[in-house]
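The complex is shown incomplete by one protein chain, all other protein chains being positioned as in the whole.
Chains here go by letter, A, B and C, matching the order in which they are written, and residues are numbered from 1 within each.
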Amino acid sequence: MSIIRPYGDTTGDGMVQMSFTLPIPHDKRAEGAAVQLANKMGMDPALVVHAKPMGPDFTFFVVYGPVNHLVDTSKVEVVERDYPLLSPKEANLAIRKHLRRRLTVVGACIGTDAHTVGIDAIMNIKGFAGEKGLEYYRELKVVNLGAQVAVPELVRRAKAEKADAILVSQVVTQREAHVLNTKEMSAAFREAYAEDHRPVLVAGGPRFTEQMAGELGVDRVFGRGTTPGEVASYLVNALVTRRQPVRRSA
Amino acid sequence: MSIIRPYGDTTGDGMVQMSFTLPIPHDKRAEGAAVQLANKMGMDPALVVHAKPMGPDFTFFVVYGPVNHLVDTSKVEVVERDYPLLSPKEANLAIRKHLRRRLTVVGACIGTDAHTVGIDAIMNIKGFAGEKGLEYYRELKVVNLGAQVAVPELVRRAKAEKADAILVSQVVTQREAHVLNTKEMSAAFREAYAEDHRPVLVAGGPRFTEQMAGELGVDRVFGRGTTPGEVASYLVNALVTRRQPVRRSA
Amino acid sequence: MKKLDLDPVTVRKARTLARKAGRPIVNLARRHTTVSVERAVLRLAGLAGADSEGIPWVNRLADTVRADVGLEHGFALPVWDALLRGEAEDLGVLAQKAASGSVTFRLPEGRDAQRARTAARKAAAAGIKRIDGRRRERERLIKRHGDPEQRPWIYLIVATGDIYEDIPQAQAAAREGADIIAVIRSTGQSLLDYVPEGATREGFAGTYATQENFRLMRAALDESSRELGRYVRLTNYASGLCMPEIATLAGLERLDMMLNDSMYGILFRDINPIRTFVDQRFSRQIHARAGIIINTGEDNYLTTADAVEAAHTVTVSQLLNEYFAKEAGLEDWQLGLGHAFEINPDLPDSFRLELAHAMLARQLFPEAPLKWMPPTRHMTGDVFRGYLLDGFFNLVGAMTGQGILLVGMMTEAVVTPWISDRDLALQNVRYVLGAAGNLHEDFRPEPNGFIAQRARQVLGESVELLEQIVDDGLLNAIGDGTFGLMKRPQDAGRGLEGVARKSGEYYNPAIELLEEDR
Partner (left out) sequence: MKKLDLDPVTVRKARTLARKAGRPIVNLARRHTTVSVERAVLRLAGLAGADSEGIPWVNRLADTVRADVGLEHGFALPVWDALLRGEAEDLGVLAQKAASGSVTFRLPEGRDAQRARTAARKAAAAGIKRIDGRRRERERLIKRHGDPEQRPWIYLIVATGDIYEDIPQAQAAAREGADIIAVIRSTGQSLLDYVPEGATREGFAGTYATQENFRLMRAALDESSRELGRYVRLTNYASGLCMPEIATLAGLERLDMMLNDSMYGILFRDINPIRTFVDQRFSRQIHARAGIIINTGEDNYLTTADAVEAAHTVTVSQLLNEYFAKEAGLEDWQLGLGHAFEINPDLPDSFRLELAHAMLARQLFPEAPLKWMPPTRHMTGDVFRGYLLDGFFNLVGAMTGQGILLVGMMTEAVVTPWISDRDLALQNVRYVLGAAGNLHEDFRPEPNGFIAQRARQVLGESVELLEQIVDDGLLNAIGDGTFGLMKRPQDAGRGLEGVARKSGEYYNPAIELLEEDR
C-alpha cells in the first residue's frame, strides 16, 4: 500500500508532535496563534499541551495532534543508488582493469568551514562505521587539503594533481553557507575546465540531501551517515565503469 | 504587527521542530516519505535530522525546518473572559445580594473516568495554585459526586439537589472519550429539563479547549490550568449577575 | 547492598505492627465471601463463554444460584448438587438452563452435601492442576529462553484499547528491550461485575482484560521470547470487582505478573473495603499457586497525596501488602512492592529525597523484586523535561537496585504511549543502565547525612502511623483518608451488595485446596 499516515498509537491516527516558538508574549491569544499555525500545517485538532513564556516577548509551545495529510510513498523522490556497492578489492580491480592508472581524488573542506571530521571519515585510512577510508584503496591517490580551503586554491590544486574527482565537505549550514560555498565551487570548476574534462564533483555533509545535486551544480551529493565504501563505489562507477565506453570511443 | 512567523534563531525564520513515526521500514524511501509529509505541512526545506528504525515495520523521525505559513494573530479565535474576576468575598456578596439563597453546584467525573484530582482542585476547599476551591465560598453549596458517575445518576442527583450548575470533568481523551461523555451528559440534561430551567453546564479537563463549548452542548469549557476563582467568577456571572435582569422581568 | 544504617529493632517493630494491623482484616476476609470469589470457583471448574449479550455464563449461573439460595453458603454446593441431581450434563448447559429459568437450586444437606462437595472439589482441582501446569510451563520456558540479563527488569505498558494493535506494539517493545509487557485495561472495567469475553478492540485508554486477550497476547509474547532468546513476561490487573476471576484467568493463561494491591480498589475505585479484602485474599492465593509475581500499587497514593509528606504511607502500605501477601501464601520473590518517583521536581534536593525513599524500600524488603514507578503527576506537556525526569528516575532505579522498572513515558501528561514514546523511553533506560548502572558502587551516603536521616525519618513516621492504625483498626484508618487522602468508609463503596458473611454450611473447594497444599 503506498498511502500511509503517521502512526502514533493506532494505524492511521496521523499523530505528530511538534514544538516551536512564537515571538509574542504568552496569553490566550498566543495559544490560539499556536493552534492556528498547527491548523495551517494540517493538524486538527491541535492540542497545545505545553506553553511556556520565555521572557516577555516569546512563547514556546509543544503541540500534539493528528495531521490530515496522506503520504504517498510511490511519489517519494529518492536518488536511488544507481551503481553497485563494491568492496575495496573489487574497486581496485575495476580501476586497474579499465583505467590502468590510479584515480586521483582531491578533497577539502571549503570556505570558512573547518569541520574536517566528516571528510576525514571518508578519506582517511581510519575510515568510518567500520569501513576503511579512501586512502586504504591502493588504486586511489588521495589528496586531502584539510579545512578552510578557498575555492581558487582548490581549483589550483585540482589542476596540479590532475584530479579525477573533487570531494568537498560542508558542515556549517547557518544562512545557507553550505549551499553558497558549494555553488561557488562548482561554478569555479565549470569555468576552469571544459565540461568533458572536468573532474567529477562530489559534495558531502550532514545537512545535504541527495536531491540537491542539480541545484548545487555537482554530480553527486552524500548526506548524513555516508560510508567510504559508498563514495568509492560511486567514484569507480562514475569514472571507470560507466565512462569506460565513452572514453574508448573517444 | 499581527503577522508573525515561528522564531528559531532570527526574526522571521519560521523554524519548527517535529517528530513522528511512519509505519514503514527505514530506508531512503522512508526518509523521502518523511520529507514529503513535512513538505505537505508547509516545511521547506525539511531536514530529516534523525531517523531510527523501530523494529522492521516502523521508523521514527525528527525533522527540522522553516514553515512557510504566516500566523495572523488578529484572526486568532479566543474565548475572551466575558465576566469579571471576583474574589471569594465579592462572589459571596453578589450571590447574597442578588440571589438571596445559596447557589448549588453539583460536580462529577462522568463516564468511566476516575481522574478526580482536576475537579477536586476546583471544588475542594484545598483548591489549586494557591486559590481556595469552591467549597470555601460560603454562598456556594458544593456537592462533589466523585469519580465514574454515570450520566443518569448525575441527572438524578442534579434534580434532587436542585442544582444551579453542573461541573463535569473529563481527563481521559483516548478515542475521544471526553467528547462522547460530555455530549451524552449535555443531551441528557437538555432532555431532562426545560431549557430555561436547565442548570448551567460546565465541562473541564486538560485536553478541552474553550472553543468546544458549542460542539459539546455545554455553556462553558475550562481547560488546562484552570483556577477555582475563574470558575466561581464565571458561575456568579452566568447565574447571578447576568441572569438577574432576565429573572426579574420573568 | 546495605547502605542505610537502619535500626533493626525499629524494622522488626514495624513488621510486627503491620501484622497486628493486618490480622483483623484477614479474619474478616476469612469470615466473608463475594460473588466474584464464587464465580472464580466456577471458572476454575472450566465454565467459560458468554451469552448472546456478552454476559458470561458464570455470571448467569451465579446470579440464579444467588437468587435461589443466597451467596452465604458459596456456590459450589448448590451448583454441583444440581449437576449431581442431573439437571445438566455439565456446567455450560447448567448455566444456560439457569439463564432460561429452567433450573432451581437448593442448598444440599447431609449426604447430598457431601457428594456435592466431593464433586466440586474434583472440578476445582482440575482447574488448579491446569494452573500448576502453566506454572511448570513457565519454568520450562524460562529455562529454555532465559531470564533478562540485567536487573531491573524493564516493564513497558501498551494501551491502545485494541488487542490487535496491542500485539504488534508489545512485540515491537519486546524487541527493543522490554522484559515485561503490561496491557493496561480499559477505563471502567474495574467497575464491571463481570469479565468481558473474547478478543476486544474497543477499550478506552486500555484494552479489556479477557481470557482470550490474555491468551492472544501470551502466545504473541511466547513467539517473541523464542525470537529474542529471553522469556518476555506478561502482566495484567487483578483488581476491580472481578479481581478473583481475573486472577484465576491469569493463572490459567500463564500471565506472569499481576497488579494486585490490598487497597487500590478501595481508594481509587471506591470499591467497598470488605469486598476488596475478601477478593484480594483469594486472588493472592491463586497468584501464589500460579507462581505469579504481584505488583502492589503504592505509587498511586502519590498521585493524590504529596510524595514527601505521605512518604511514610507508602512504607506502611508496603508492610501491609507484605503481610497480606505472605498470609495468602506468596513468597518474597513474588512481592513486587510498589513505590514511585513522584516528588515535585522543583523541590530542592528532590532527587536525594527520592534516593532516600527508594533505598529505604530496598533495604526493608531485601528479597522482594521492588517495582519502581516513574514520575507521572509532575509530568507536563513539556516532553523534553519529561524525558529528562524519566532519566533521573531511571538513575534512582539503577542506583538502588530495584527489581522491576516501569518505564516512564515523556508523553505521560499527554496521551497513552505512542510507539515512539516507548522506543525513546527504552533508549533512555538503556543509556542510564549502561552508563551509570554501576554507580551504586561509588555511592555511599554519609551515615548521618541527608539521605540516611531522611530514610530514618520516614521509617519512624511509618512506625507511628502503624501504631495508630493498630489502635484504630485499618478499616477506620482507610475511612479517615490515611492513604492517598481518599476517605473510604467500610460500609460504603461499590460491590458491597456482592459480599456475604459465610454461613455454617459455606463450602469453597478452591480455597480448601489452595490452603491445604501449603
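The rule is short, and it goes like this: contacts are C-beta pairs under 8 Å (C-beta built on N, C-alpha and C of every residue); 3 or more make two chains touch, one makes a residue touch a chain.
Note that this is a predicted model, so its numbers are computed, not measured.
Novice: In the complete complex, the chain left out here touches which of the visible ones?
Specialist: A, B, C
Novice: So which of A:Asp9, A:Glu31, A:Asp113 or A:Glu135 would be touching the chain we can't see?
Specialist: A:Asp113
Novice: Looking at the full complex, which residue from B:Asp9, B:Glu80 or B:Glu191 touches the chain that isn't shown here?
Specialist: Considering the complete complex, B:Asp9 is the one touching the chain left out.
Novice: Need a quick check: the contact residues on chain A for the chain that isn't drawn.
Specialist: On the side of chain A, residues 19-21, 52, 54-55, 57-58, 60, 111-114, 116-117, 146-148, 172-175, 177, 206, 224 touch the unshown chain.
Novice: May I ask you to list the residues on chain B that touch the chain which is not drawn?
Specialist: 7-11, 15, 17, 19, 47-50, 52, 62, 64
Novice: Would you write out the residues of chain C that touch the absent chain, in ascending order?
Specialist: Residues of chain C in touch with the missing chain: 345-352, 355, 382-385, 387-389, 391-392, 410, 424, 427-428, 431-432, 434-436, 438-439, 441-446, 449-451.
Heads up, the rule we're going with is that only the chains that are shown with their structure count from here on.
Novice: Looking at every pair of chains, which two share the most C-beta contact pairs?
Specialist: A-B
Novice: For chain A and chain B, what's the span in angstrom between their mean Cα positions?
Specialist: Computed value for the inter-centroid distance: 45 Å.
Novice: Which integer distance in Å separates the CA centroid of chain B from that of chain C?
Specialist: Their C-alpha centroids are separated by 33 Å.
Novice: For chain A and chain C, what's the span in angstrom between their mean Cα positions?
Specialist: Each chain reduced to its C-alpha mean, chain A and chain C end up 53 Å apart.
Novice: Going by the contact rule already set, what residues in chain A reach two or more other chains?
Specialist: In chain A, residues 7-9, 11, 15, 17, 19, 47, 49 touch at least two other chains, as defined above.
Novice: Two or more other chains touching the same residue: where does that happen in chain C?
Specialist: Each of 381, 413, 415-416, 418-420 in chain C touches at least two other chains.
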